Structure formats: structure tokens, C-alpha cells
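Only a single protein chain was left out; the remaining protein chains are all shown in position.
== subunit A ==
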Amino acid sequence: MSAQPLPSNENDASITTIAPKEEAPTSVRKLPPPEKPSDVRRRSHVILSFWLIVLLLGLPIWWKTTTIYRADLPLEEMLEWADGKACRPVFPLRISIQATSLQDQEAQNLLRLTQHALDDLNDFAGHHLRLQLGDEKQDSADNGSALTIRLTQGEGTTAMLDPYEPILDITYPPNTIPSPTASSSALATYIASQLRTTFAEEQATISYLLSTNSMPSEHRPLGLSPETAESLAKRTTRSLKYAPTYHLTFSLFTSGSLPSSWDIEMAIEEYMKPVLDVLSPIHNFTIDTQVQLYASPGVQNQVLNKEDLSSFINAAEWPLSPSIGGAPTINFIVFVGNQTIASASQDAAPTSQSWLIPQWGTVYLLSLPGDTTHVTAATLKQPLLTFTTHLLSLTGTPESGSLPLRLSTLARIRSADLLLRASSTLGSLARLAMALPSISIPSSVADGVTKTMSHLRLACDNLGGTEGLAHARIAEAEAERAFFEKSMVGQLYFPDEHKIAVYLPLLGPVAVPLVMGLINEIKAWRKRRRERAENGAEKKEQ
């Protein structure tokens, strides 16, 4: 209160101080007049109401505004997905047999025997070939079968993959048709082993994928030899992570001022477009091209060793990362110069002109006569063909079998890959939510998780088919979005000193009068009680 009392207060004070002035002599220290009981009661009501407001309004508000919102996540289920318990990745591949020259009975019998032989050969339950009798008219793509076997009568037993369609042509001599009572047949065994050969790489790749992920061991196939595992590891290292869209950058680098133009558009149209077209159900591609003059490579040696090749790209100066859109870039570089690559074996003339950089792209060394100003499409043929092959291996396409079969295998491998990745993201998110109790989890994350799991379920049920990839793709995208939710960040750990430093200046000044008021009030109350008790005792004595 200021030194000068306010008029209204003065008025109050005068009322209450009139009485003692009259009674007490001026020499004795003036005592305040006894409080009226109504004032005492009012004061305790004031203090009580302050405390009630703090406890009933302040505390809940503080609690509500400072708690971290954590949406409920189905943690158990998420971990089940991550551990591979929720989905058993099974690839039931349907294979239809077209045998027009056989009678129905014979065909059925052959099918039964072949299925037996297949089941005997198969040691990996996840990848499983199921035979069915196909109809001549039906297209192989329509009935959802991965491969069609066309049986025709011929001279000897031969097998050949059709280059254009997923069809395996098998010829057989007439006498090899098994009799209805036979329990085994050479032809059936032959077909079975052919099928197994055809799908061996796919099987190996998928079992490798499963083994590198945290799948429980009973679903994990045995029998991957170290060498196979190593070559598969190498291949998975080489191939890029799956993305729905890839950006292809074609660059022409030259150390001088020439050549300054190239027929890249025509060359792409001619030598690469067809492959991009067949890959289009799995990936989209965007393309840009550039020509850079006076570009010096990172290594100037005339003959490049293998070690030189990895530092050949002059990453500091060459503009290779366009950062266009959100798609990962695959680089294809044609470098015009007369440098050569040292061949591994000393005796042979250097034949290779290109090298592949895993997950990055390809460099092709093109030596041209010094006065070439324009690189024609014909000159670009060899580089572009190399790029095309490398593109297939960068996207993770298997290396054996006919092209249609390789592509359908790629789709299946990619959907398995996406499925596993989305599952493992779910697991990461679940473990993170448990490990960091102070991280906030907005409801959008819970939504994403629900969506991911429903699509994962659909993908898991359709793994062998075409829808599997689409669902796996959505599931993976949703899982990524949920994990990388923008608002799930901020400092997670606050030391206690920080909390004190924040709250003390704020709550200290408020808390002191509150607490002191309460203590005084309790003291006064106890004093009153004692006095009353004493008074009571005196009265009794009297």
C-alpha cells in the first residue's frame, strides 16, 4: 500500500479506529481494535476461495495444458507386424498348364504327378507353386497365373521360355505320358525341375529378403549358401530403395568445348523408352538431360584403375543433383574423353568403357574424334544400351529368365520388400513410442498406423497377385508418413534445473502470499480454538 491511503480506505480506517482512540490512554502503544467475528469469517472465506480456485481451476488447467498428447497406438499389433507374426509372407504362384494334345484324364494325371514332384523338391514353404489346368482361350494375364506351361508333342523333351510372354514351352515325346496308374513319371519330374529352375532366383531373393528382416525362424527358409547370400547381398546393395518415381538425369560431360550437342532425345526414344514402358506398371520415370562443357574429372590419369573410378566423378564441381521434385535421382553420365579403364586381366585389350556405381548410376567413357561437334543418336546407341541394362539392375530386376518373367518377379520382390519395410517401420514407431514417454503422438499418426495396417493386411493376402504391390506401396507410404510426422519433434528431455528455472519466477511470487495466508489463517484458527477451550474450562471452574 502506498504511503498515502486512498480516501475510501481512510474512511474505513476511521470507522474501525475510532473506538480504541477513545478508550486507550495516549501513552500506551495503540492496539488494533478486536476484529469482528464477521471479518474473521470473511477473511477465511477469501483465503479458502483463493485456494479453491488454485486447486480446482488452476491445477487442472496447468495439467491439461502441459501434458503431452499421446494418441493410442495399437502397439501390440504393430510389434506383431514387425516381428512377422501378423503376416506370413506366402507367394502362392499359380501356374496353368495348357495341354491341348492331351486328353483331360491324362492331363489331370500329369498335373497331379507334377505337383507331387514339385512339393517334394520345394523346401521353402513361403514360395509355393500351384498347378492348375488352363484353358486354351484364356489369356495368361487374365486368370492371374504367373506362368503358363504349353505342352506340345515333339521329338524329344525340351523346354524353352517364350521371350514375349510368361510362357514355358515344353515338348515331350508321345511315349512319356504317364499311365493313369503310374506313381511317378519322368515327364512330371522334368517339368517340376524346369519350373524350379525358372523360379530359383525369385525364391532365393525372397528368402534372402526374409532372412535379412526380423522374421521368426520357422518362416525362414534354410538353404541359402554363403555364396548365394553374398551375391544377393551384392545385388540388394546395388539396387535403389523402392520409390514409385525415379528421376533419370542424362548428362554429357566433356573436358573441352566440343561436342556441344547430342541427340539424346532420339536415342532415349530408341534405346531406352521400350524398357521404361515395360517397367511402367512398377515405376514412373521423369527425365532430364544436360550438357556440361569444360568439365574436369576427379582423376586425370590416362588409364583408370578401379580405385580411380570411384573418385572419377567430380562431385564438387559437376552439377549432378538437380533436386527436382521428391524423386530419387539415377545418374547416367557420358564422359567424352580418351581415358581408358585398366582391365582386370593385364593381357586383354581394355574392353570395358563403363562402370556402375551402386544406388547411384552409371558412367560411360566415350572416346570421339577431337572435332566432333554433335553426338549422333547412332553414337549414343552403345552408351544408352549399357544404361538400359544398368537401369534394370539398379531397379533390382532379377537377372535370369525371360523378360516378362523377370518383370513379374520384380513386382513380387518389390511388394515383399515394401511389405517388410512398412512392417519394420511400424515396429520402429511402436518401440519409439514406448521408449520415449515424453514424445507427443498426434492423432494423425494413429490414423496413419491404422491405414498402414489395413493395407498391409490386404497386401499380405494378395502377395502373389498384382494388387499386392499397390497395397504394399500405399502401406509403405502411410507408414513413412506416420513415422516422420512433423509435429513429433522438439526437445524430449528437460532437466529438472530447467523446470525449476521456468516455474520459479512465475509461481514463486504467486505462491508466497497464498501459502503465508494459509499458514496465518491456520495459526489464528488454532489460537482461537485454544482460547475457546480455555474459556470453556474457566466457565466450568466458575
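Quick notes
Keep this in mind: contacts are C-beta pairs under 8 Å (C-beta built on N, C-alpha and C of every residue); 3 or more make two chains touch, one makes a residue touch a chain; residues count from 1.
Basically, contacts and distances are computed from a predicted model.
A chain of the complex is left out here; the name its UniProt entry carries, from "Ubiquitin-conjugating enzyme E2 G2", "Ribosomal protein S5 domain 2-like protein", "WD repeat domain-containing protein 83" or "GPI-anchor transamidase", is "GPI-anchor transamidase". The missing chain, though absent from the display, is touched by one residue of A:85, A:112 or A:241; that residue is A:241.
Touch with the chain omitted from the figure is made, among A:145, A:386, A:415 or A:452, by A:386. Note on the undisplayed chain: of the listed residues A:231, A:290, A:444 or A:462, the one touching it is A:231. Annotation: of A:326, A:369 or A:509, A:326 touches the absent chain (contact as defined above). Here one chain is not drawn; of A:71, A:403, A:477 or A:524, the residue touching it is A:403. The chain not shown here touches subunit A at positions 123, 139, 141, 163-165, 196-197, 200-201, 204, 208, 211-212, 220-233, 235, 237-238, 241, 271-272, 274-275, 277-278, 298, 306-307, 309-311, 313, 315-317, 320-321, 323, 326, 328, 341, 343-344, 351-360, 382, 385-386, 388-389, 399-400, 403-404, 424-425, 428, 431-432, 435-436, 483-493, 495.
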